[in-house]
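So the structure is just underneath, and the comments pick up after that.
The complex is shown incomplete by one protein chain, all other protein chains being positioned as in the whole.
As written, the chains take the letters A, B and C, and residue 1 is the first residue of each chain.
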Amino acid sequence: VTRSFVNLDDIARRARRRLPRLVADFIEGGAEDEATVAANRAAFGHWELVPRVLVDVSKRRLTTSVLDHDLSLPVGLGPAGLARLAHVDGEVAAARAAGEAGTVYTLSTGSSRTIEEVAEAARGAVWFQLYLWRDRDVIAGLVERARAAGYGALVLTVDVPVIGRRERDLRNGMTLPPRLTRANVVDMLRHPRWLAGLVRGSPLTFANFVDVPGRGRSAVELGQYVNVEMMNPSATWEMFSWLRTIWPGPLAIKGVLHRDDAVKAVDLGANGVIVSNHGGRQLDGAVAALDALPAVAEAVNGRADVLLDGGIRRGTDVVKALALGAQAVLIGRPYVLGLGADGAAGVAAALEVLRNELDRALALVGCPDVGLMNRDFLVRSGSGALA
Amino acid sequence: VTRSFVNLDDIARRARRRLPRLVADFIEGGAEDEATVAANRAAFGHWELVPRVLVDVSKRRLTTSVLDHDLSLPVGLGPAGLARLAHVDGEVAAARAAGEAGTVYTLSTGSSRTIEEVAEAARGAVWFQLYLWRDRDVIAGLVERARAAGYGALVLTVDVPVIGRRERDLRNGMTLPPRLTRANVVDMLRHPRWLAGLVRGSPLTFANFVDVPGRGRSAVELGQYVNVEMMNPSATWEMFSWLRTIWPGPLAIKGVLHRDDAVKAVDLGANGVIVSNHGGRQLDGAVAALDALPAVAEAVNGRADVLLDGGIRRGTDVVKALALGAQAVLIGRPYVLGLGADGAAGVAAALEVLRNELDRALALVGCPDVGLMNRDFLVRSGSGALA
Amino acid sequence: VTRSFVNLDDIARRARRRLPRLVADFIEGGAEDEATVAANRAAFGHWELVPRVLVDVSKRRLTTSVLDHDLSLPVGLGPAGLARLAHVDGEVAAARAAGEAGTVYTLSTGSSRTIEEVAEAARGAVWFQLYLWRDRDVIAGLVERARAAGYGALVLTVDVPVIGRRERDLRNGMTLPPRLTRANVVDMLRHPRWLAGLVRGSPLTFANFVDVPGRGRSAVELGQYVNVEMMNPSATWEMFSWLRTIWPGPLAIKGVLHRDDAVKAVDLGANGVIVSNHGGRQLDGAVAALDALPAVAEAVNGRADVLLDGGIRRGTDVVKALALGAQAVLIGRPYVLGLGADGAAGVAAALEVLRNELDRALALVGCPDVGLMNRDFLVRSGSGALA
Partner (left out) sequence: VTRSFVNLDDIARRARRRLPRLVADFIEGGAEDEATVAANRAAFGHWELVPRVLVDVSKRRLTTSVLDHDLSLPVGLGPAGLARLAHVDGEVAAARAAGEAGTVYTLSTGSSRTIEEVAEAARGAVWFQLYLWRDRDVIAGLVERARAAGYGALVLTVDVPVIGRRERDLRNGMTLPPRLTRANVVDMLRHPRWLAGLVRGSPLTFANFVDVPGRGRSAVELGQYVNVEMMNPSATWEMFSWLRTIWPGPLAIKGVLHRDDAVKAVDLGANGVIVSNHGGRQLDGAVAALDALPAVAEAVNGRADVLLDGGIRRGTDVVKALALGAQAVLIGRPYVLGLGADGAAGVAAALEVLRNELDRALALVGCPDVGLMNRDFLVRSGSGALA
């Protein structure tokens, strides 16, 4: 573990120094005015903790079980596309660090390393994220590859019927994959170590699709294929049910904010519901993930695992999410910035910071087991309590 | 469409560069402390969207019908006086751009081009805005001209019994029409392109009144006539009923904020109610337009079209207005700044930005038809939802 | 009326330029952290106006009757001690300007001109403010002088059992009356016009007490007498009742914030209740005057006049106070700063600004008579109204 990171902000700061601005902006930015990015963070500040005292907290239990996987802490790594942008080792480094930390890594469909490469490198459980894309054969093929490679769960992202408008990327001339332009060449050249990583080895592209629809596609063509051609705004619950039939293992739906959608998903066989607004990268103005959590958790009522994705930066954030009904949380930017800061070691550092903070928070809040966290530990901030 | 505008703020920024400060301030400013200008914007931030997933949003229907007119999107151009201040092509350019975008343009009575000129140039539906001025013969004459020229609806503005105090204009020495003074001459001379437009062709004045009460009036005399002599703080509902008798077509009342006034207007024959505080240019401290909308929409209860005017800057703002009961919205500053940025192309760009944002927002919120938007898609911001 | 004042802030700005900092701070400052000064202002922003339309507002009635006096607008001048600090003409100028504007001036007991001088110079109604000081003979003497001089009402200030701690004054070395010190001499010398006014004619002192308890007292001794010796923290309702017996005319109690105190005062014969926290100069952390108004007005229930003192800076502030139950408001800092800006002309300008703003606000809010203003014109800000 890198020694000098006091908290996740430290990791983010180092990543910002090491990465070209257009990459850091791509990682940290969100849709339009980034109101939802801000709301995701602010929502945690709207709750305060009411600790209990003289509870034996000498042994804290951080372990939990989500989607039939045992995790050493209730914090998994969510999907993030083209992780190689942040570090040459990309998804492989993240998967390794997650496994070594005893938690799960979720591989994005839009990864820069293949399903198989990541599975081979992984040190623990890996889940595979996918979209309900236009071509069911492609989906079925990806699912089969994930099954064959040993992925333990599917995470179906449903909040990308179309791609959100990330204005930082538009202004930076950021594309997936990025191309050198007059506007960003200086930015890239000022980060030679990053640039060396980018051009080393295989080209940065959507690795899972290189062999799928036809060989010989360029990175740019693959970007067009993945980002535009395959996007499927006509996907409905019928397609979800179909996916359910071809994947017998644990299946989670990611991007649910409305309680009725959560119930529907569980009725149709979802084993997990991931409350998420895609980190504020899709619909700007969407409700903060944490604010959507209580209604979803109440509606799901224990019939599936509920996870929270969005805005986690402190151990106490994890505590608050658990208190409001989540079994675990996923993080995105913190570990991608960890990659940018220091590759696998940076990811490990991010997880270690959160683990330590969560462990301390459990002790200080007087709850020795993440499974015992509940609403009685929370009050709304500035409410004057009984007032 | 101008390519480089990422959002409406970009358009506003360009307009501010191209226009003298006193003109930009005239467009963007409001009454007194501009508290209502700010409240109009802030009100949208007090609501967050709760998207639905796995809805087929492959085909989004943005079309709506307002005041018996079919619009390609639920965004029309509201009335704005002396548009030539922003660009030499003024109202003609705006009307053209609106028509080409498939939406409506509302011509202000206080326009710098005549009813007839604008009608002739228009590419689609145009509505005509007027006041209940002192002289009924003048009103009747304007109504008859609008009818003859083919205007499809009347928009009666009722929130100007007296003119609001816009302190920026007072400090800038801004008058309608503007005059060169020692205080503003430098400001104007630094924008020679704008100045050239101003002095080219016919003088900038209230074009609809040049021929009405007597020929030979100077621009200054016309300003006095329009802004002072004709203002009618004694207009009452009786006069509204009279107007209803002389105009058989669609009639909307603009500037309503109280539910009882909305009901009264509909009882007396209004076909549309435009919830508006005149963009914060009249009564500073007036309730935000969006905050006034729910009560009005509930009270009107489908007996007339309800429109929202004030503070729209994003596609999601349109979504929120529809969810709170509006059939459509009107924009003002965004298109006038579009004019200032690039004439008709700037207006087209503003509408295109909003259309794209609205289209994407509908997809991301999981509502494929503007007519299906409703309160279930909204929660109050930072409410902790179920908390 | 001075022409160039767009609003009250303009007047304050000019006063700040013309006055030494220690004097401007004395006028504008409040107790401790000045939280109540800020709260008084902020409270107005927590309400928004819901205008009515198509009401005949061609004739606006601003006149009201308070404490048996007819005022041309519902804005009177509250008491302020040692007005000569702001301008050499002090209380005489303020009383004259108030009378010429058709409203009332309230002379402070701690004035720099005598009861008799001000009465003689006044052009309209004057009220006299006093405290329930230790010595009933002194009070009785002041009341008799006020009666003889023709003052129309007594205003009894009850929120100064001890003097609030105004930290700006402590830091500035400000005393009443001010003395030249090393710390403030430069400040004073940089304002020679003000300094000339200060040293011209009779010395700056508590004029009403020069002849009362014994001739020959110096200004400093008088300050000690008025500010310290006479202060009476033991005054109770019994003393109020005694005052009621010696003054048959209209009597208002100033500094009431709790509904029960308002009821008590009316039960014991008060004709008016002035809701005030002394402009935030006494108890820092006290409830904002406007926030205290509704409960007091409801409790008084028409049995006495209710006035609001504190935070009025705009015509719409007056409207809001009336809507929440006040018959009129008193202003303090705005007219004292008017004195500092331009003597009697500055006071007249302040009143004229407020009159024009109030007149316009009544037209725009659709209420042609200050007596018809009510709660239906208000909503809480940012409430989403019906939400």
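We take it that contacts are C-beta pairs under 8 Å (C-beta built on N, C-alpha and C of every residue); 3 or more make two chains touch, one makes a residue touch a chain.
Small disclaimer: the values here were computed from a predicted structure and weren't measured.
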Which displayed chains the unshown chain touches: A, C
Touch criterion as defined above, residue of C:Ala24, C:Leu130 or C:Val287 at the omitted chain: C:Val287
Residue among C:Asp159, C:Asp187, C:Asp342 or C:Glu357 touching the omitted chain: C:Asp159
Chain not shown: contacting residue from C:Glu120, C:Asp211, C:Glu298 or C:Asp376: C:Glu298
Touch criterion as defined above, residue of A:Val57, A:Ala146 or A:Val273 at the omitted chain: A:Val57
Chain A residues touching the omitted chain (full complex): 6-7, 44-45, 47-58, 314, 316, 319-320, 357, 360-361, 363-366, 379, 381-387
For chain C, residues in touch with the removed chain: 32-33, 35-36, 39, 42-43, 46-47, 132, 158-159, 161-162, 164-165, 167, 170-171, 232-237, 239-240, 253, 255-258, 260-261, 264, 277, 282-288, 291-295, 298, 380
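The rule we apply is simple: only the chains that are shown with their structure count from here on.
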Self-contact between copies chain B and chain C, residue sets same or different by half: different
Chain at the geometric heart of the assembly (C-alpha centres): B
Centre-to-centre distance between chain C and chain B (centres being mean Cα positions), rounded to whole Å: 43
Chain A and chain C: spacing of chain centres that average the CA atoms, whole Å: 60
Sites on chain B at which at least two other chains make contact: 47
